[in-house]
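Please find one structure pasted underneath; my questions will follow.
Missing here is one protein chain; the remaining ones are kept as they sit in the complex.
Letters A and B mark the chains in the order given here, with residues in each chain numbered from 1 onward.
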Amino acid sequence: MSKSITAKDLNVYYGDFMAVEGVNIEIAARSVTAFIGPSGCGKTTFLRTLNRMHEVLPGARVEGELLLDEDNIYGAGVDPVTVRAMVGMVFQRPNPFPTMSIRDNVLAGYKLNGARLSRSQADDIAEKALRGANLWNEVKDRLDKPGSGLSGGQQQRLCIARTVAVEPDVILMDEPCSALDPISTLAIEDLIAELKEKYTVVIVTHNMQQAARVSEKTAFFNIAGTGKPGKMIEYDETSVIFNNPSNEQTERYVSGKFG
Amino acid sequence: MTTDSTDTRAQRRKSPKKPENALVSADRAGAGLDRGFAGLAKAAGIFILIILAFVAIFLSWNSVGALYQEEEGLIIGRFLSYAWPFALGTVVVAILALIMGAPIAIAVALYISHYAPPKASKTIGYIIDLLAAIPSVVYGAWGMFVLAPAMVPLYHWLSQWLYTWPEENLGWGIPFFAGSPGLGQNIFTASVVLAVMILPIISSVCREIFIQTPKLHEEAALALGATRWEMIKMAVFPFARPGIISGVMLGLGRALGETMAVVMVVSGLGFQLSIISPGNSTIPREIALNFGETGHGTERWHQLVALGLVLFVITLAVNMVARWIVSRHKEFSGAN
């Protein structure tokens, strides 16, 4: 199952400070969309509003509509916990639970929610998720070892497996490769290409080559100055953004002439 | 994913309260548990406030009997004349202990953090920490049986040269050193015991903060050609000042409230100026020695509780002053 995302005039605030202003975007199901832009432009903030993770910070709030298919995730009576079960997230630094084994990490979404799985169900889910994250062959002999014993790239794929295991509709990735070496990065990028067969993937990245390699559509975010809100400048096919952008700011950013 | 769980998830999504938004959760129970747990945690916090309020209310309420009795009206004067020697004794003992203990404690912390061989310093730190764990009653026993007899020659010497000799030759001797030391069971011995007791406390707080001194600051000083002491003056002390103050205040608070060591080391009761002959007492000692034998509800009982309140207020004031000093120095220390 995969769902589309539509943002309508979305503003994000931290207390009185407006962090992101007036985003309108339509992200299709079963696609990879990249958010690029300079640091502090609000792309990560916007990404976190897509599964209401920004609410973890005190004072954060949102104006506008954000639709998952047709349902507004900020509608009255919507529990953020439900949203997060449908919209999974992979973080900048790999964060496997240090108290759990590899297998338990993959099953964390079930275990933490108190779901009772039979042994065979659990094994099936773990294997499927780990295969889905291209990690099965590397860890199948040490599923009971702690997840923190893996390399950084393996840990990040473990986190992806953990996200995939609960079968979300959308997977958000917040600079998933920024803490990884080039070979691990390649493995993750290959994985993203496979994931889009089943999921809607949204990825924030600082690496423009990566955005060009993995994404079908790209959104460029920018900020006018410190203290000003971030805005989405341009959103188009990735090839258009990188080869023939319509906005001058985008042109300057992708050609490295920014600043 | 297995069919069961897919089904439940699908059901959950397909049973919306409002048909226009399929995301409205049917998981009311989960949200309720969430609120319940938050409430439980909050209740525990509030319970602590209630306990403390109860401590304060009890002390204040039962102190009234020491200041006012139905037949006699206000008797504040009587309580004050009863209480002041104990309050004075408490403060004097604690300050003497601090004067003796704090410099040595800071030096020990400095030794561990900047002078001892690096391999040994961790072990020495552990040992000092373990000494903080020795119960006060053991220190009291040590003070009573080992320290007090050992201090007697010093007291004879002090009495001879600071009181007897000047009195005979100058007509006036320092009254703090008058009298016969007896077995050495006096408040000076008690303050030495307290100094030993607060030493590991002050020392471990200071050590922690000395170790945290930014290496960059230290190396900047050394690179200018500073000696080790100059480096400590330039880089370590300015950084550590609030930590040192709070450590010292922690030690002072401990010394003010310490009961058993004083109970066991000091003998005699009456107030006197001399700190080297038996006599004098502190608030905790007065309470510990008499509370059990005093009938509930008598004026004496109320006086003991009121003494407890006085002690509570004194230690509270010390803690507040420490906090105020630390917050005032914080912005200059670089310790964030």
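We take it that contacts are C-beta pairs under 8 Å (C-beta built on N, C-alpha and C of every residue); 3 or more make two chains touch, one makes a residue touch a chain.
As a convention for this text, contacts and distances are computed from a predicted model.
Only one chain is not pictured, and the protein name UniProt records for it, out of "Cytochrome c", "Phosphate transport system permease protein PstA", "Formate dehydrogenase" or "NADH-quinone oxidoreductase subunit L", is "Phosphate transport system permease protein PstA".
Contact with the chain not shown here comes from a single listed residue; of B:196, B:209 or B:275, that residue is B:196. Only one of B:137, B:183 or B:273 touches the absent chain when the whole complex is considered: B:137. Of the candidate positions A:2, A:82 or A:121, contact with the unshown chain belongs to A:82.
When the missing chain is restored to the complex, the residue among A:31, A:134, A:148 or A:178 that touches it is A:148. Although one chain is not shown, part of chain A still touches it, namely residues 51, 53, 56, 58, 81-86, 88-89, 91, 93-99, 108-109, 111-114, 146, 148-149, 151-152, 155, 159, 162-163, 166. Touching residues on chain B toward the chain that is not drawn are 30-31, 33-34, 36-38, 40-49, 51-52, 54-55, 58-59, 62, 103-105, 107-108, 110-111, 115, 126, 128-131, 133-142, 144-147, 150, 153-154, 192, 196, 199, 203, 225, 227-230, 232, 253, 256-260, 263-264, 283-284, 287-288, 291-292, 295-297, 305, 308, 311-312, 315-316, 318-319, 323.
Please note the rule applied: only the chains that are shown with their structure count from here on.
A straight line joining the Cα centres of chain A and chain B is 51 Å long.
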